[in-house]
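One protein chain is absent from this view; the other protein chains keep their places.
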Amino acid sequence: MHGLSEKEYETILKRLGRQPTEVELGLFALNWSEHCSYKSSKRFLKLLPTAGKRVLQGPGENAGVVEVANDWCVAFKVESHNHPSAVEPFHGAATGVGGIIRDILSMGARPIALLDSLRFGEQSRQLFTGVVAGIAHYGNCVGIPTVGGDIYFEEAYTDNCLVNVMCVGLLKRSELKRAIAQGVGNRILLVGARTGRDGIHGATFASEDLIGETAKKRPNVQVGDPFTAKSLIEATLEVCQFPELIGLQDLGAGGLSTAPAEMAARGGVGIAIDIEEIPLREESMTPYEILLSESQERMVLCVKSGSEQKFIRVYRKWGLEAAVIGEVIAERVYRVRHEGRTIAEVPIELLVGGVPEVDSFPSPPSLALSRPNPLAPFPLGEGSGERSWPASLKKLLQTPTIGSKRWVWEQYDHTVQTNTVIGPGSHDAAVLRVKGERFGIAVTMGGNGRYCQIDPYEGGIRAVCEGVHNLVSVGAEPLGITDCLNFANPTDPEVLWAFEQTIKGMAEAARAFELPFVSGNVSFYNQSEQRKIYPTPMVGMVGFVRDIEKRVPMGFAREGDRIYLVGKLEGKSGGSEYLKVFYNFGGGELEPTDLAVERALLQAMLALAERGLLRSAHDVSEGGLLVALAEKSIASGLGAQLELWDLSEETLFGEWPSRFVVTVAPGNEDALKEFVEGAGVPYRWLGVVGGDSLEMSGEKIAVQELVRAYESALRGIIAREP
Amino acid sequence: MKEFLVRVLVEPKPDLLDPQGQAVERAMIELGLRNVSQTRVGKLITFKLKALSAQAARERVAEIAQKFLANPVIERYSIELEEL
Amino acid sequence: MKEFLVRVLVEPKPDLLDPQGQAVERAMIELGLRNVSQTRVGKLITFKLKALSAQAARERVAEIAQKFLANPVIERYSIELEEL
Partner (left out) sequence: MRAAVVVFPGSNCDHDTYYVLNDLLGIETDLVWYRQTDVDRYDLIVLPGGFAYGDYLRAGAIARFAPVVQALGEYIAKQRGIVLGICNGFQILTEAGLLPGALTKNISQRFICKTVQLRVENNATPLTHLFEYGQIINLPIAHGEGRYIAPAETLERLKRNRQILLTYHGENPNGSVDAIAAIMDETGTVFGMMPHPERNSERLFGSGDGLKIFQALIRELASSEPSNLRTF
């Protein structure tokens, strides 16, 4: 009952030594849900490195925090809102944005950027347009620029789209806050919106497959109110200056049944709340409903007793609710009172983290699996040669996954707050300035599920490397990682195996770069009767641009610049978009990433950027070498004369790791070689920037034509009116 | 063929939060309209439709309202017909 | 005091272009609702109001609709009352 397992119910009876009340069961149901307790994932998440000299706050709080420079720090985290978005794309995505913003706010940071990684089926027009509209609606109204993210269209996500949102906040070292309750007698405040019957059992909803029954027994859709959220941000940042503020925490999935308990757990205290003190939106709500409500735009504060009014005044000024709903108590229990009667009293340790870990065993997929066999040969030959490279290139640029997402990011306000130096569209990462400082902050987010479907370990490695590449391409040094692990049902041993492998891969890569995971999120049960999603780790990263004037553009900079490939020219190219588009083949063999090379590459590229030697840089990812070159043309309007002898499709369009296309000014060739050779990384001359078309081996294609193809990529999906 | 003036009234479901309704209600109260409550803001779609009978018109409109004009997950609708 | 269910229907002025209405009409036609024309999309504001008489209620609502619920430059409105 309440989505609790036999074993869990037994545990409750044993530890409580009595029958739990209805309300208590509700508390357990939420606190012990997968979404809130991480009972299936904890033991694997432990594998991720989390330490680092810049880490101010690692996993365990509402967001991670790393130090950047001059006392400035960034707080960041990613959160999924997959199931709510599948049910109601607009509000599901909108409230996803709202939720992660409040996580950042809980650290005492001002949110300065949003990114979103989205995955849809190839035909999911309504989901796609609804989600985009929802993100725009919320993000634009709260005045936080949406500066990046990525979108893939893949059959595996047809029944279960992915909506992962990352928020980045800026704060001074001294402003850091924690989600903690302390000091017996101190007050617990509930601030923001009123409590209504929203999304009751949302967390448990997120902890089951999206099939028949679950899909039907939808909780009330949560509707976000970005206007209230904006006021909540301003009011909360105001009270964060008060010394009487002890700790704060957003109300996410789980609402009042989890947040105060978590704060008490961190402080090693107990909390008692009085239900009747909670401002309600509709009368006649039962205590049960009130506790389980997931109404948006609410936060819990712990403040010094006696200072309540000071806080309440600020929230009232902003037109928000603020009420003292309880106090910190010595007894380490979460006590819920209703009109003087205690209706629930549960030991904090039992409620938070007391859930028995799920110890089902991962097991690798049997060979009988219908999924693309990792060892399937690369089906070159058929069709190859028949197509000229310009035709193939155009077709790839037109695919929704590779092509321009302008239609999406032009609906996002990406310039508000006037810090966006590099916005969405034309670069591998976004770059934000910090007013009054010389340095900048680079941010990126993404992940390729197909790689993980073929080989979760290598896919995990690549997910981290991709983030590093994106940052390095704009001249930023990676500082820290946040991640969202989107997987199917974890009770399926093969899913759990993929989960473990992916984490091991990510951990391995992070260690190679000495990068800490400071926050993240896990989303399981992303499947329907028909389909499981690909194992999809989204990796968000924050980087440091020492001198914003030295940021590196992606597009070709000047006529005559020399073009080089840094990295290997040949490799296995399983999982490539090319195979998908031309052979409808999602498998193949992945070229293993050499992390030693990756490390060296990172150093070399940063050194080159530091010395201002890079006229432009772009990592080679989906679509392979020629698409990377085309993107550099599209971004700048400049063409190039290319000199490639081997014109096999594999060379031109294959995808394997550790590659950049860079340009240097004539005369700087040797400097480039010196650094790259020094790093022991192969490199190769590709040609010269110039003209208004891409030319190679007697064939050419006008940049204008590339642009047209690239910009038309989403038409097929959007045009499918209504 | 008869011609009808069709009105489709779309409202947020009663249990769901309607931030717009809330904001509008607060403003109305500030502007002196006391004793107002449960304000909801929805959509009004009006059009002319040719059909053989009121019955037929209503059915076809209901179908379109169901799958397009209203979002059944968060909204409810009602249809009003007037023969011209 | 009596209580009324109030409906304020706000529509784009007839002489003004209504791009949203056009878009909705196109979609409805694509979805197979032929013979549809002159589609307009407006707002539906509903609320409960306590007043001494229908007369009084109507006047006060008219005043608020006039200066707030509708923008006279681009919209016109109508009021419907139902005593509860």
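Per-chain residue numbering starts at 1, and chain names A, B and C are given in the order in which the chains are listed.
To be clear about the criterion, a residue touches a chain if its C-beta (ideal position, glycine included) is under 8 Å from a C-beta of that chain, and two chains touch if they have at least 3 such contacts.
Keep in mind that this is a model prediction, so the values were computed, not measured.
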{"item": "Visible chains that the absent chain touches, using the contact criterion stated earlier", "value": "A, B, C"}
{"item": "Residue among A:V131, A:A322 or A:V421 that touches the chain left out of view", "value": "A:V421"}
{"item": "Residue in contact with the excluded chain [from C:L16, C:L31, C:A62 or C:I79]", "value": "C:L16"}
{"item": "Which of A:R433, A:H469, A:K532 or A:R615 contacts the chain that the document leaves out", "value": "A:R433"}
{"item": "Contact set of chain B toward the excluded chain (per top definition)", "value": "19-20, 23-24, 27, 30-31, 41"}
{"item": "Chain C residues that touch the omitted chain in the full complex", "value": "16, 19-20, 23, 43, 68-69, 71, 73-74"}
{"item": "Touch residues of chain A, complete complex, unshown partner", "value": "133, 136, 140-143, 225-228, 230-231, 318-319, 409-418, 421, 433, 435, 548"}
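We take it that only the chains that are shown with their structure count from here on.
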{"item": "Centroid distance [mean C-alpha coordinates] between chain C and chain A, Å", "value": "42"}
{"item": "Geometric centre distance via CA averages, chain B-chain A, whole Å", "value": "38"}
{"item": "Contacts with 2+ other chains: residues of chain C", "value": "27, 31"}
{"item": "Of all residues in chain A, the ones touching two or more other chains", "value": "722"}
{"item": "Residues of chain A defined as touching chain B within the complex", "value": "87-88, 91, 193, 196-198, 218, 220-225, 227-228, 281-282, 295-296, 319, 722"}
{"item": "Chain C to chain B touching residues, read off their complex", "value": "1, 9-11, 21, 24-25, 27-28, 31, 33, 35-51, 60-61, 64, 67-69"}
{"item": "Touch list for chain B against partner chain A, complex", "value": "12, 15-19, 22-23, 26, 68, 71, 73-74"}
